[in-house]
Structures are given as structure tokens and as C-alpha cells.
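Below: the structure, in C-alpha cells.
One protein chain is absent from this view; the other protein chains keep their places.
Now for subunit A:
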Amino acid sequence: MGLIQEIDYGTPASTSEKQVTLTVDGFTVTVPEGTSIMRASMEAGIAIPKLCATDMVDAFGSCRLCLVEIDGRNGTPSSCTTPVAPGMVVHTQTGRLKDIRRGVMELYISDHPLDCLTCAANGDCELQTQAGVVGLRDVRYGYEGDNHVFKKNDGAENFKWMAKDESNPYFTYDPSKCIVCSRCVRACEEVQGTFALTIEGRGFESRVSPGMHQLFIDSECVSCGACVQACPTATLSEKSVIKIGQPEHSVVTTCAYCGVGCSFKAEMRGDELVRMVPYKDGKANRGHSCVKGRFAYGYSTHKERILNPMIREKVTDPWREVSWEEALTHTASEFRRIQYQYGRTSIGGITSSRCTNEETYLVQKLIRQGFRNNNVDTCARVCHSPTGYGLGQTFGTSAGTQDFDSIEQTDVVMIIGANPTDAHPVFASRMKKRLRKGAKLIVLDPRRTDIVRSAHIEAQHHLPLKPGTNVAVVTALAHVIVTEGLFDEAFIRERCDWDEFQDWASFVALPENSPEVVGQLANVDPEEIRGAARLFATGGNGAIYYGLGVTEHSQGSTTVIAIANLAMATGNIGRPGVGVNPLRGQNNVQGSCDMGSFPHELPGYRHVSGDAVRDIYESLWGVKLDDEPGLRIPNMLDAAVDGSFKGLYVQGEDILQSDPDTKHVAAGLAAMECVVVHDLFLNETANYAHVFLPGSTFLEKDGTFTNAERRINRVRKVMAPKNGLADWEVTQKLAQAMGIAWNYQHPSEIMDEIAKTTPSFAKVSFDYLDKMGSVQWPCNEQAPEGTPIMHIGGFVRGKGKFIRTEYVATDERTGPRFPLLLTTGRILSQYNVGAQTRRTDNVMWHSEDRLEIHPHDAENRGLRDGDWVRLTSRSGETTLRALITDKVSPGVVYTTFHHPDTQANVITTDFSDWATNCPEYKVTAVQVGASNGPSEWQLDYDEQARNSRRIATLEAAE
């Protein structure tokens, strides 16, 4: 296998179409205009020595190692900063250059410790490599005099020496090894866009400084790892490398956190994961990463991970560890018993957006083929089901229209109800890069998120709308575009139904949809709405990115439709730089929807009532399929409370923590007779489970994830499952125990079945993905290389459909008892219910959920920052600590839901989207008051959770 070595071209690629031919050391090379000599030379296979250059950041020209000589030019220009010219003749190795380089290197080494053999970077140090390349044999200057290397010089304190900064949990900063190449500073600025680092001082005093001479952990650093990756020495080193040593082989795989789907090299030593390094060929991330994907994989070996199957009679019993066979046989017989006793539709399952496409496909297949019903649902129910519905209705496909690269050609970015810098950080970095290059930004969000204003980024328009008024505000944008004649008539006439457009236009033009009226009810300045609409309609390529702030409302689907209307009306569909892009939450939530996880749809979004579709599966699976949609998650829980639904197989989802109205979920689960939880940890749902099947991590299995841009990425196994079986094997064994003859030897066979039965996946296979790197569906005969941009030339459904979007205020309203609106979201360092990130050092950044409250609202209630507060809604109450900030508007409070002891979902109501039942997490009327500590519910819950997590020891079981 060996380590995957990526070529470092030294400077970024040029996008110019014009080609230039030059000669490097006698070899002719042709490159795009604007390419550096350094890169051109590397293209020709000649590596010019370098230290400060790396192709993730722009040329800097400070190390003076990459000098070259050019015929007809004076001096020795640096090859990284000198662009190629036609007919140029370059020499990379001459006597003069060799002398200069050796002299430069001598100076570097004269202030660098010579502890190579015990250095963490030994074997992966560019300084070491370049010293070898330039033939350094001697350092004439010695270490006498000033240096940064030694703590003491001749017994006296050396004030130029600085201690290591070990404050970040994942990497160290050792100033004594720094050569001040500024690569880390530039990576932080250009790649990540945080600007947390600088070079302080000048000359010999120059040092890398996080923030204002602070520790890394105290600075603005977001721990994305870009600086560590850029560092050519051991100055910035992963602690895991320091602890373990250099990796010896690597495997390209896909991150299992958010919907960006970053490609990483899992660098291994044996079956031990040394580090995750973002992969430059990864088309979603282009070599970048965030704190979660890069560093937060420690959960896979956390002590709380369960590795043995367990069963128990009653949820009040302690768990009993059993063999796989016993667990699966028990489960199968329980499910069959329940079906016999309560009917075919009394059991169901929930697929996981955290698992692979293949595993998800198997779970829905088990339910449809084995349980013989359609009672399958997935967590997309609670996040992007309105996207599926809304985009399906208007455009004809249930997915985003663009690839992530499209952002590089966008002129106006509109972000609605999404917080990309926290929830989709790698894409946010790419977005910020584009914004720094001049693209304009419009943000619709009740909170002033970091993308609204942070170093070098500022939104032209921030509409801090009142939670629950999305439809009204987006329709008001359309009102301005229609009434001011800013719509793209040619596009609409060609691609959409003109009559439908006119009907819609007459609707949005109504006075009640004007910014002046809407502004009143949404608490937004009407002029801002008008300005935003004008900018979006006339600013060039306009792209809309949205998140759960759009979908998780009682009118979630309506907002998605309103967004689609807006894009169609302005002609922003069907080419690079535009489009409608849901930022999907989970690594494979797109895939789990694609794979037929919904109760009404077979894989590929084909309704179960379609005879032709059912025929495909009936003939393949040899059973008659139910033609009626099954139960959605909330329906399953309702049915359980009613007594008609008794058994549930939950793979990799924690519905008790993540679904709304926790008490109702708990009641539903408690009413069931066999709840099977298949997960890495004893999650909250497992408190009500009778069978626990240990799961495997993304590192332990083969498969595919589909990200938010419909990109099918390979997940590759780098170690054996610690629990013994990959998740797909567990599902297969459960099916076999239920008497279904499955015999998949490898996940690739499952993908082959998917490809055979699903037109949009027709050409997908593991071999093809290995060859292509990744593809975006649809990938079939019509689009053999996949489809980066959808709806080019025409909509999938034929004509784009304009649909009226009438604003109906949610039933959840503020009043005297509950005067504030609560909305919820994520934070950078934590991920969703936190099952994984809470079990990593990421807790250093966010150890508890806090309630963000505006200073006015806090003062009215006599609250100070950090006080315990009681948060009460019509559904329930919880307590947490307050964080006073003007990021939220007055009247709005905000919290995250990463920690189970906060139980934010005790507060949320059971209102949901009219079309898809997606819960209204984003709007809950609440009251906030001072509190002394945890609520009664929290104490009870804690007690119950502790009890239900008991695992019987061998002695106790006798």
C-alpha cells in the first residue's frame, strides 16, 4: 500500500485558458498563462527547492530557496513569484544558484535545533528534505550568539526561546523549530479564512503569533488544521504523530461528519490511525478540513463504545452481554412474534444518515422485503424532508442543483437559515474565499452568524427576521423582483410555464407581500429587503444556500418552494455559479434519502404506488411489496402510544435526543415491546431499548456516502470492526435470522444491486468510483461522468413550476406567558446530538449548551452572563446557563442541542411541516427566568438514563 504522496506544485493552478510554452532545464513544458515557473517546472517533473511555497496558498517569495536563472534576465528571481512567459528559458540548477541555496540553508539551520532523530517530523520534514536537496554539508555559523533554539545559553536564560504551546488538544506549536516561512499564517488566511495567525515582531524577533500573542486555544483559531498541514517543519505538529510516530500507509476515505463529505487520507501505522489529512484531490473539500473531520475521530476508540451485543427483558433491567447469534436470533423471533400478535405493520425501522448508502439500502430492504411493510423512515424526516418535497415539486429532483466548485463563479451568495461557518465549515471556507474576492453576500437569519461579519467578510444585507417568517420574507423578495421588473423573462419563457409564472407573479405582487407589510411582521427593515432583492436579481450569478433554518418550520416546504421560485424568476438555475443548494446536515443524509428511506418512496425517489417500480423490486426480491406508504417516525410513535406499533429497528440514530417533544418520543418508545438500537454507544434512545447491537465506525467498513452536492464518495475500510461486524453485516445477519436469503459478500455487491434497480445510479459501481474518484448522480448512460450541475438546458420535470407561497403564521406564537422565541442550531466543534464529538477533546471548546439571550431581554429578567436559567415552553422546561450576546435579536433566544443533559427538545413542540411532518425545531415560544439548577425532568431523566445504562457484570448474571 504505502503512503499516498500528493505532488506539491508549490503555487496554485492558474485557470487561464491561454497556454504558454517555455523551457525548463532543456525540457519543453506548456502551461496555462499565469502559472509560476515553480509550478511549470514541477509539471515537467523538475522539483525546484522550496520552503515557503506550497500549492494550497499563493506565492510569497520569502525563503529564497527557489531562485532560478532565466536567459536574458538579470539576477536570480524566485520561481514561485515569477510567472511563465512564452519562450522563456529557465535554469533551475547552476553553480551560482547552488551556492546561494546552500548559503540560505546554512542560515536557516544555524537557528534550528539539530534533534532530527528525536523530532516528531522526522521523515516528514521539508527542512530536512531541502537540506538534503541543496547538499548542505556544513553550518559555518554555529550556535554561538542569538538563537531561538536553546532554553539557556551558557547557563543564562535565553529570552528569545519560547516554550511549546500545547494548549490546543490536537496539535502543538513549538516556536524553537519555526523557520518563519509564514505558511501557517497564509493557510489560516487564504485556505481557512479565519486570520487567527500573524507574524509578530520583525527581523530576528519574528514569531508566529496566534491572536495577540495568545495561546492557540485562547485565540480565534478554529483548529481546522490547515496550518499544521502547511507547516514544513515540526513547529506545528499533530499530537497524535508526536505520540505514535510517522504513518506508513494511507487510504483515501470520506469524512463521516457533515454533508460536505470531505475526502481524507487516513494515515495509518498498522491498524492504528495516526492522523486524518485532507486530500487535495477530494472534489468537495479540495484539500481543506475542519476540526471535526481532521481531529475528532477519537470517539471510535472511546471507552464508552459498546463492542458486544446486549439484550434485556425489560428496559428497567440491566443489560446482559450475549453472542451475536443470540442477539440476532432473539431479535428475529421477537419481531416475528410481534407481527404474528399485532399484525404485519406493527413493526418498522429507521435508517441512518450516518451509515453508508449500502447499509441504508439494506435496512429499507429488510423492512420492505422482510417486514413486508413500508414502515421505514430516516432522520431526514426531521431535517431536509421539505427540501425533497419542495425541490421535487418545482424542479423535479429532490437535491441541490450545484457542485461545491460552483461557488467559485458565484457573484451574489444568498444564505437563508444556515450557519455554514459552524455547521459546514469547509464549504464555508470556500465560500469566504469567494467573498473575499468580491462576491456579494445576503444573509437571512435571526442571528448574526459569523458569516454575516467576520474578518474580511461582511454581508451587504443581513435580514435578522423573526423566527417563523421565512415564507413572508422570501416572498417579499420575490415581490420586489416582480414589481420592479427585475425578473429574467427570457429564462422564464424558455424554461418554465409562463402562465404559471403569471399566476405566481400576480400573487407575489399583492400588497400584503410587499416589504413594507412583511417588514412589520418579520421585524426587518423594508429597505433592506428591497436592497437584498435588487442585489440578488441584478448582481450577476446568484446562488442560494440554505439549511435547517428553512426546513424545520411548519411552513418548511413552502419556504423551499419560495426559494425555488426566486431562483427561477431570476434565471439562476442550470449553469455554474447559480442554483439552489440545501446544505445537508449529515454525511449521508442525501444518500439515505436516495436509498428509499422514506415510507412512500423506493430508492431513487420513486413512489411505492408505482406498479412499474414495485415490479423491479418484486421480481428481484421475490416478494409482493406493499403499495401503500408506511408510517413516518412521528406516526410510528403515535401508533406506539395507541398500542398498534410494537417493534422498531433503529440504526445509527438517536431519536430520543434529536426528535422533537422528547416526552412524546419517550412515551412511544416505552410503549413498544422490542426496540432494537444499533449504534456505537448507549445513546439516549437505548435507554428504552431491549436489544443493543454494537455498530461500526466509518473507519471500519467499505461503502459510499453521498454528500450535499449529490457526490458519491467512497468510504474505505482502514481497520477491522472493533465490534466484529460492519453494520451491513449486522443487518444482513438479522435478515438471515428472519429467514431471508441474503448473501452479500461485500458492499460493492449491494451497490451493484442499487445501480441495477435505480436509473440515476445506473453506472455507479465501486470499480467506477475507484477510477473516477467520485461521481455526482445522476450517473448513467446519459451522464456517464455524473452530473455536477443539474437542470442545464431544461428542468428534470420538464418545465420549472412556479407555485404560490402563501404565508401562514405558525400556531406556535408568543404571548404574555411565553414572550420569547427559541431557535436552535449547531456549533463548530460539536456535531448534532454530540454522540461522537462529546467523546473527543472537542469538548474543550463547548462543554455545555448555553442559552444565547440579548442583553435587553437578560436585563429585564435580571440575568447575568453564566447564570443558570429556566427555559419553559408549552411542552416542558429545562435549565441551562445563559450567554448574553447581541448576536441574537431582542425577543429571540438560541441554543444548541449537543448535550443530552440540556434536553433542548423537551422544550420544542410537536408542530411540524404541513407537507412532510418535518418538526418545527426552529420556533418555540418560551419564557426564560432565573433558576437554581437542573429541572425536575432533568433530574428524573438523569436517574432513568443512569439506571438503564447498567450492564450486568458476569458475577451478577451468575
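Assume a contact is a pair of C-beta atoms (placed from the backbone, for glycine too) under 8 Å apart; a residue touches a chain by one contact, two chains touch by 3 or more; residues count from 1.
Basically, contacts and distances are computed from a predicted model.
Chemist: When one chain of this assembly is omitted, its UniProt record names it as which of these: "NitT/TauT family transport system permease protein", "Glycine/D-amino acid oxidase", "NAD-dependent formate dehydrogenase gamma subunit" or "Sugar ABC transporter ATP-binding protein"?
Modeler: "NAD-dependent formate dehydrogenase gamma subunit"
Chemist: Taking the full complex into account, find the residue in A:11, A:176, A:209 or A:419 that is in contact with the omitted chain.
Modeler: A:209
Chemist: Looking beyond the chains shown, say which of A:195, A:342, A:498 or A:744 touches the absent one.
Modeler: The missing chain is touched by A:195.
Chemist: Out of A:11, A:219, A:331 or A:597, which touches the unshown chain?
Modeler: The one listed residue touching the chain not shown is A:219.
Chemist: Out of A:302, A:320, A:372 or A:453, which touches the unshown chain?
Modeler: Reading the full complex, the residue touching the unseen chain is A:453.
Chemist: For review purposes, identify every residue of subunit A that touches the missing chain, sorted by number.
Modeler: Given the touch definition above, subunit A has residues 194-202, 209-213, 219-220, 453-458 touching the missing chain.
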